[in-house]
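With one protein chain removed, the remaining protein chains of the complex are shown where they sit.
Chain nomenclature is as follows: A and B, assigned in order of appearance, with residue numbering initiated at 1 for each chain independently.
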Amino acid sequence: MKRRRGTMRRERLDRGIKVRTDSVYAVSGWPEMAYLALPRLVLILGLLAAPFIFYFNPYWQRVLSIICIYALLAMSFDFLAHFVGLVSLGGAFFVGVGGYTAALLNTELGLPPLLTIPLATLIGAGLCTLLLLPCLPLRGVYFAIVSLMFPLLASRIIEALNILGGTDGILGVDGFASKWVEQYVLILAVLLVLFGLRRLAGEDIGLVLRGVKDNDQAVKASGLNITTYKAIAVFIASAMGCLAGACLVHLYMWSGISQFALDFSILPIAATVIGGVGSLVGPVLGCLILVPISELLRDFGTLRIAVYAVILTAFIVFRSEGLMLYGSRKYHQFERWVEF
Amino acid sequence: MSQEIVLRVEEVSKAFGGVQALSLVSFSLRRGDVLGIIGPNGSGKTTLVNCITGFVKIDSGRVFFKDREITNRPPHKIADLGVTRTFQVTRPYYSLPAYKNLVVPLFSPRARRTGGWRGGGRLGSRDTVSVDILEEIGFERDSFVPYKMASSLPTGYLKRLELARCLALRPEIILCDEVFSGLSMSEMASMIPLIERLQMDGITLIMIEHRLRELFRVANRVMVLNFGLKLIEGTSEEVMDDPAVKEAYFGSEEVFSYV
Partner (left out) sequence: MEIIIYGVVNSASLALMALGFTLVYGISRLPNFAHGALYVLTGFATWLLLNRLGLPYILALTGATVLIGLVGAAMYRFILIRIRGMAISEIIASYAIGLALLEGMRWGGLKGATFILPAFAEGSVSVLGVSVDWQRLILIGVGAVLVGLLFLFVHFTRVGLALKGMAQDERAAMTLGIDSDQMAVVAMALGAFFAGAAAVVLLPLGNIVVESGYNVLIMAVAVCIVGGLGSWTGAILASFLIGFAQILTVVHLGAHYQVVVALLAIIITLILRPSGLFGRQKELEERV
């Protein structure tokens, strides 16, 4: 049959099984439950099993940890951008703050990694929120500009004033107890954050945050202080970034200016856009793709940043729905050409 | 109708660049009043509401809510006291169903104080309360209307959703910015009893309107603004007989020009 685009249109229909899995009917039978659970199970089991799969390949074990770190950053960006409407162009700032805090707690106070990580997460998040507080009552573009500047300024100030170890950084940070701890702390963190945030988005406070993004005048007229809720969102997002930074520092047993590097700012954004904005799983997917690519490009120096930037621009301009939404569309619907 | 003055506006003025939007506007509102504010377009009606509710900074003048000064306080604090407003251009949270739209005001400190909810999760008390409010406001409970996406609701329902948003805060005053505009005759027929019921529940209303016939059915006092100046305040008959008001709306037959 010859297809003539002029008189054909694409029709999308939900697969039969999707209709049967709406709300309460989801538990009505094995096929329905499997349909809903399958993608999530693949993700969870895949991540949990990964350290075993790579047991004999320490290089890829390290890459897995790095993927998790970037996944935390990417989810932080997605959460802020899609649920609250704040574009955080300088995720590296959270990494640096969390990293330096953890390093200081470890080297100055002698605390072990399993303590420094939670402490650095909380203290770092508090610091970041405080520093970003002045621009929260203002329009979104101010947040973007200020968040862009902070990592650049931070690295320059540390270098210029030669504080916190200057260009050498803080050396002699303890590592994790074992490779298993190293990987599972990160994997569990990623899974908890992922499902926790999705749950949060459905809770009432998540709705308030989405309201702030959609129509902040109405939220103000409803008696809610916008700045407070934006601050809560920034605290959550920066906590994720600080967690990532703290783990990074214990991974490499060193803390330095490179934590404020552009990689940590731009790769999460690229991963989010490629993987699919707003779904929180998309960023994780994007990291699974981009981080191995960045490892391969390691020999090319900073070209890799240019590569991410180009891919990012292409996705934003041309196919901004991202792979996740594309994939979920295919999973839930089938398409066919129909005459009209 | 009690004599208690709930809102007092004293000589409020506001200029935007070179345009004087409000000049020395003053009025008082008693509990249980329904005050209609009318005037040609651009006379400063919405600016007055913005000034009272804190969305726009007042240049000079003061606003009092029950002897408490609320001049230039942040909008969420003023709403927290019980002075709520609707928006002329309705913008609900489009991606949420209608009843979820009310979760935001129900989450506010005021709603939590006056309603006494603790907790609330996905199927917690806020959802049931919001469906109750929607039923009060005219959404049929047994139909699917409260569960439809806000983006698919017609104007009549959206205007009511705006009012519902205010009601969720158990307000003392609602400033309605053109709730009648854009409604069909049948929607209007069900809106007027709603306004009357709000009044009977003890809520004081200020209504900015262009549809004068319907407004005069519910309002007991009317105030006219023109070019930011208050022309007259009184009952609807007094106001419509006033020559200055007629001139503001229809122009005068005098040949010489002003200014």
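The criterion applied here is as follows: contacts are C-beta pairs under 8 Å (C-beta built on N, C-alpha and C of every residue); 3 or more make two chains touch, one makes a residue touch a chain.
As the structure is a prediction and not an experimental result, all values here were calculated from the model.
Peer 1: One chain is left out of this view; which of A:L43, A:V63, A:L153 or A:I289 touches it in the full complex?
Peer 2: Considering the complete complex, A:L153 is the one touching the chain left out.
Peer 1: Of the residues listed, A:M253, A:A309 or A:L325, which one is in contact with the missing chain?
Peer 2: Of the listed residues, the one touching the omitted chain is A:A309.
Peer 1: Touch as defined at the start, partner being the missing chain; which of A:L36, A:L111, A:I232 or A:L262 qualifies?
Peer 2: A:L262
Peer 1: In the complete complex, the non-displayed chain touches which residues of chain A?
Peer 2: Residues of chain A in touch with the missing chain: 81, 85, 87, 89, 131, 134-135, 137-142, 144-146, 148-149, 152-153, 156-157, 160-161, 217, 262, 266, 269-270, 273, 300-303, 305-306, 308-310, 312-313, 316-317, 320.
FYI, only the chains that are shown with their structure count from here on.
Peer 1: What residues on chain A touch chain B, complex-wise?
Peer 2: Its residues touching chain B are 202-205, 207-208, 210-211, 214-215, 217-226.
Peer 1: Show me the residue ranges of chain B that touch chain A in the complex, using the header's touch definition.
Peer 2: 53, 55, 74-76, 79-80, 84-85, 87, 91-96, 100, 103-111, 120-122, 124, 126, 165, 168-169
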